[in-house]
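A single protein chain has been omitted; all remaining protein chains appear in their positions.
Chain lettering (A, B and C) follows the sequence in which the chains are written, and residue indices restart at 1 in each chain.
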Amino acid sequence: MKSNETKIRVRYAETDTMGILHHAVYPVYFEEGRTELMRSLGMSYSEMEKKGVILPVYFVNVKYFQPAYYDDLLTLQTELAELNGVRIKFDYKLFNDQKTLLAEGNVTLIFADPISFKPIRPPKWFVKLIT
Amino acid sequence: MKSNETKIRVRYAETDTMGILHHAVYPVYFEEGRTELMRSLGMSYSEMEKKGVILPVYFVNVKYFQPAYYDDLLTLQTELAELNGVRIKFDYKLFNDQKTLLAEGNVTLIFADPISFKPIRPPKWFVKLIT
Amino acid sequence: MKSNETKIRVRYAETDTMGILHHAVYPVYFEEGRTELMRSLGMSYSEMEKKGVILPVYFVNVKYFQPAYYDDLLTLQTELAELNGVRIKFDYKLFNDQKTLLAEGNVTLIFADPISFKPIRPPKWFVKLIT
Partner (left out) sequence: MKSNETKIRVRYAETDTMGILHHAVYPVYFEEGRTELMRSLGMSYSEMEKKGVILPVYFVNVKYFQPAYYDDLLTLQTELAELNGVRIKFDYKLFNDQKTLLAEGNVTLIFADPISFKPIRPPKWFVKLIT
């Protein structure tokens, strides 16, 4: 399936009293990863929203192996893992610059209507882009 | 002028590698302070948005004297300092539980249209509430 | 097992362009939930850190059912679900004020040394507190 790599540098504000990247920031990085993957496929998520399709998150799952620190330059691998009915799933692996695997996870989102938040079929132009 | 006090407990995620409350969180606390002040005056900000008036921030000013730490129970004093044309200004003082002044600041917001973001006169019902 | 309830009000800064509470904030709320549960058991997490034990997060899992909105007053149920070797697991349910279940999840943390981040046995005084 489609995948890409994004470089992300850890901000000071994203660290905590333990001196490490706070665990709640990882889903924010993952979101940046799929933003960049979708852009690389020729359809930015902001364009998708303008076309009347939103992707609220249904499921988040993160496993943390090693900490990241302020100013670390991380590599995030994002892979479009599954398109199943109204659901789309991305798999993630996050590495530091010594290529240590820091975390892995996955995020499942639902194609939805921006007003009702009800699930809708993924648009055909989108399915075409990713297959 | 109108004022109130809000208790806020410092979250772990809000601290940084220095082991202190990160400076960019203070404007978030200030926003919570004016949310609670407006509620105490009988008009929640969410109701105001539903009535078609938004309050984007025009100016933020914070002076930091002493650090706050994870789990500190802070007291935030919010005062409606000025209503001047399309602008509204709030003054803030933040204390820890030893009554040490940690920071002070002010935030100026603009009454605006939610679509165009253009300035509008403050609604009469709002002016009445605060005077 | 031990459990408690915490009230949390959604901040404006925590919402996103969809007009809903951003999904990465839920782990921050969960952290607040276990902070309050540990306090209710007679041992604040900040005291635990002062005694030389930290609890880095190992696993986060969140399922999102319904959105939350700015200014919603939420109820977070936190339950200490499992203490297994060096791991401790908390289960969460988040409700809005109509008692709709918005999300559920769990977080597993590791008892660790604050310098090396290596796993350590949970302190006896802590095990005693929670059993």
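Methods note: a residue touches a chain if its C-beta (ideal position, glycine included) is under 8 Å from a C-beta of that chain, and two chains touch if they have at least 3 such contacts.
All figures in this text were calculated on a predicted structure; none of them were measured in a lab.
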{"item": "Omitted chain's touching partners, listed by label", "value": "A, B, C"}
{"item": "Per the touch definition above, residue among C:Y70, C:Y92, C:F111 or C:F126 touching the missing chain", "value": "C:Y70"}
{"item": "Residue among B:V28, B:L41, B:L83 or B:I120 that touches the chain left out of view", "value": "B:V28"}
{"item": "Contacts of subunit B with the absent chain, listed as residue ranges", "value": "17-18, 20, 23-28, 31, 49, 54, 56-64, 67, 114, 117"}
{"item": "Residues of subunit C (touch criterion as defined above) contacting the omitted chain", "value": "12-13, 15-17, 19, 22, 24, 69-70"}
{"item": "Residue ranges of subunit A at the interface with the undisplayed chain", "value": "9, 11-13, 28, 31-32, 35, 44-46, 69-71"}
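In this text, only the chains that are shown with their structure count from here on.
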{"item": "Most remote chain, CA-based centroid, reference being subunit A", "value": "B"}
{"item": "Averaged-CA centre spacing for the pair subunit C and subunit A, given as whole angstrom", "value": "23"}
{"item": "Computed distance of Cα centres, subunit C from subunit B, in Å", "value": "27"}
{"item": "Centroid spacing, where centroids are CA-atom means, of subunit A and subunit B in whole angstrom", "value": "32"}
{"item": "Subunit C, residues touching no fewer than two other chains", "value": "28, 31, 49"}
